[in-house]
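Left out: one protein chain. Kept in place: all the others.
Now for subunit A:
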Amino acid sequence: MSSFRQPSILPGFGLTLGFSVFFLCALVLIPLAALVMKTATMGWDDFLNVLFDPRVLASFRLSFGASLLAATLNGIFGFVIAWTLVRYDFPGRKLIDALIDMPFALPTAVSGIALTAVFAENGWIGEHLAPFGIKVAYTWIGVVVALTLIGLPFVVRSIQPALVEVQRDLEDAAETLGAGRFTIFRRIILPTVTPALLTGFTMAFARGVGEYGSVIFIAGNLPMKTEIAPLLIVIKLEQFDYVGAAAIGFLMLVISFVMLLSINLLQTWGRRRHVAAGR
């Protein structure tokens, strides 16, 4: 143990490590292990049946697809919002800054109901979209909208501090060196912000995959069409099919873990590449 110990002014390495391990076990590892064990009680055939159930596959496609799309949208517009908040001073800036966090605080069901009311065919926004044949509520688009809303703060809040770091001097320097606006954005600003952007993207994506409350109101929950994976788990639970629910949960766990890990690896690889280029 002592060989891991880093010299530090603050004592209590043993204590803090103990707490960390305990908390992780009690709150993350043990429940997840229970999930895996529950899944293990079913046979391979049953497990594969659940897995290749077309309804399950459709729900996975929707959950991960919509989350990915929503996180991408947030990556773009979250960047714009963060840019506006960091770079410009305008009346109401503080207010908008505070509003960003609203999706954090609001019970997700409330945002779901509000979105449904607005985007339904007779809602404020829905009625203007209907003539163009665009239906938002009760379609996969509604799912994306809901996931975009709840993912936004993750992206904005991770990019903001990184953007503050991009000093004006850097842009001024690039400008005197002859770079145009687009070049400055692409070569100077974007590379500096990319790690933070990826982090925000990952968090928004992860949150989207697990989101339940806001989506079920706006999605309409049509099997094979607008049914998300978490909802399918709840349905299984209501039918007392605990093992089936556990199997879907386990699968989500694996997919999410793989995706998050790959994004993290991508980031590490990106950093390495810089350092490697520095050798």
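The rule we apply is simple: a contact is a pair of C-beta atoms (placed from the backbone, for glycine too) under 8 Å apart; a residue touches a chain by one contact, two chains touch by 3 or more; residues count from 1.
By our rule, contacts and distances are computed from a predicted model.
Per its UniProt entry, the chain excluded from the display bears the name "Sulfate transport system ATP-binding protein", taken from "Lactate utilization protein C", "Acyl-CoA dehydrogenase", "Sulfate transport system ATP-binding protein" or "ABC transmembrane type-1 domain-containing protein".
Across the entire complex, the residue among A:V80, A:A173 or A:L222 in touch with the chain not shown is A:A173. Shown as candidates are A:G43, A:P107, A:P191 or A:P223; the residue that touches the absent chain is A:P191. In the full complex, subunit A touches the hidden chain at residues 167, 169-170, 172-180, 183, 187-188, 191-192, 274-275, 277-279.
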